[in-house]
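Shown here: the complex without one of its protein chains, the others still in place.
Entry: chain A
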Amino acid sequence: MPAGGGWAAMFPDEVWEHVFSFLAADGDRNAVSLVCRGWHSIERRSRRRIFVGNCYAVAPAVAVRRFPNVRVVSIKGKPHFADFNLVPSDWGGRADAWIAAMAEGWPLLEELHLKRMVVTDECLELIARSFKNFRVLALSFCEGVSTAGLAAIAANCRNLRELDLQETVVEENCVHWLSHFPESSTSLVNLSIASLEEDVNLAVLEHLVSRCTNLKTLKLNYAVPLDRLVNLLRRAPQLANLGTGRFTAEYRPELFSKLESAFASCKSMKSLSGICEAVPEYLPAIYPICDGLTSLNLCDAPVNGASLTKLVSRCKNLQRLWVMDVIEDDGLAAVASSCKLLQELRVLPCDPYGADPVSLTEHGLVTVSAGCSMLRSVLYFCRQMTNAALFAVARSSPDLTCFRLCIIDPHTPDYVTQEPLDAGFSAIVESCKDLRRLSVSGLLTDNVFRSVGASADRLEMLSIAFAGDSDAGLHYILSGCKSLRKLEIRDCPFGDKALLANAAKLETMRSLWMSSCFVSLGACRSLAQKMPLLNVEVMDEKKRGGSWDSQPDDCPVEKLYVYRTVAGRRSDTPPCVWTL
């Protein structure tokens, strides 16, 4: 057998390149890149999309060099718990270095997707200047930009198709940024500005929407009132994904009928969100599009359960429903009987710290699980749970891929038996063989983690809060859970022993977050020494200015973030973060 690519190299590279172009999954392209030198070379030159799950796992220049022809890049920065304000605000996740390297090495870049990163106006200006084919800018959960930066993008990216600012905090210093889209710009397909708080120039927006005849996704911010929504819908009846602004106004029959007919003319509407502070009187205006909706997000609509129920019952083709707990068990029962195609359910708390009782209990979840056989993903906030309910869910939804249960008060036991919820969660992991994401809550001992470690073979992400008794819990997880990539823990009695005993496991995972646990500085130092390819970052916001070196080994570590990297220590740690 000839050495090297040998036989396979006799095909022209174009043939293999074309075969590889049909491999969508990164895992497959990664496998192909290991087959032989020839394939490695063909693959790396032909890879067009890359996903970097941790921006600090590699130096930007290295990524750009390895894949010189990338067109679409997706990068994630801060750990997930940053969404709950657990990560110091100056921790990092800056996009500058990446964008500079990309400007240098990928002049043909078309799409940039950043999540939980700090992006600045300088970054946006560099993007606007450097990539002549730039089409998609998607910043989700990012911060640091202002509308001046958006103006630069609007003005210079001639073929911009998508500007998506989902949940990104934007400083609003340039009121007329929308006007920077030139008159000739008609390429927009997605404009999502729901996170902007200030007014936008509505006349300019209407004109932009009119001339962008391919616009499919429009997500407005709260500042857009109901009557202007009518104008926008009339100009864009082809919309498929709509996020309304505020859905509240004094009831006026003629506004209602205009709104209703505007919705009725949107024959392609598939997804609806926004509906901020909806008043029940205007909800029926949405009825004309309910039948076609596959996705409905009512998380900003704290309207009473009965009105929500009437609305949701009409959405027979719903696949995704995000709603607040004001929908109550009755509303979820209606969902279970009407939305037979439901795949994803999220129930978020309207008033998590309030005293007002809400009739949303474990029954709602059980009913939806029983009635919707296609249910795959659940995020459920509630105040009470029983093992029996979890057994029922495990039985009726064995195909769950994501199960996140958040019982609002920590350490809440099964309210009927007063037992921990170990048995219930164990049933979930044992029954749902394809479970990829799990969040546990309530009163839990180490036993549940034994089941999770043993049964959750496909689990990739696990979130634990206020659970467990001892190190054994952490040890069960780290010594099991074959596919674990991300582990995030807060306020659990897990400590040094389990961490050090399973140090090698950490190299098989993307990252580990532990905050308010029983981890000592000494253990972190040992871990860093044992595993040189891990970055072990300890954080304590109170210690600003002090020296970490002088702290004793038994000093408790408030926040710990460990991740594997080929880039070595990062150079941009703020004072409250120390890489050991």
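Couple of notes before you dig in:
Throughout what follows, a contact is a pair of C-beta atoms (placed from the backbone, for glycine too) under 8 Å apart; a residue touches a chain by one contact, two chains touch by 3 or more; residues count from 1.
The rule is short, and it goes like this: contacts and distances are computed from a predicted model.
Only one of "AP-3 complex subunit delta-1", "Putative SKP1-like protein 3", "Coatomer subunit zeta" or "DELLA protein" fits the UniProt record of the hidden chain, and that name is "Putative SKP1-like protein 3".
The chain omitted from view is touched by exactly one of A:Phe20, A:Phe403, A:Phe494 or A:Tyr561, namely A:Phe20. Seen from chain A, the chain kept out of the figure touches residues 1-15, 18-23, 25-28, 30-37, 39-40, 50-54, 57-58, 63, 66, 510, 564-566.
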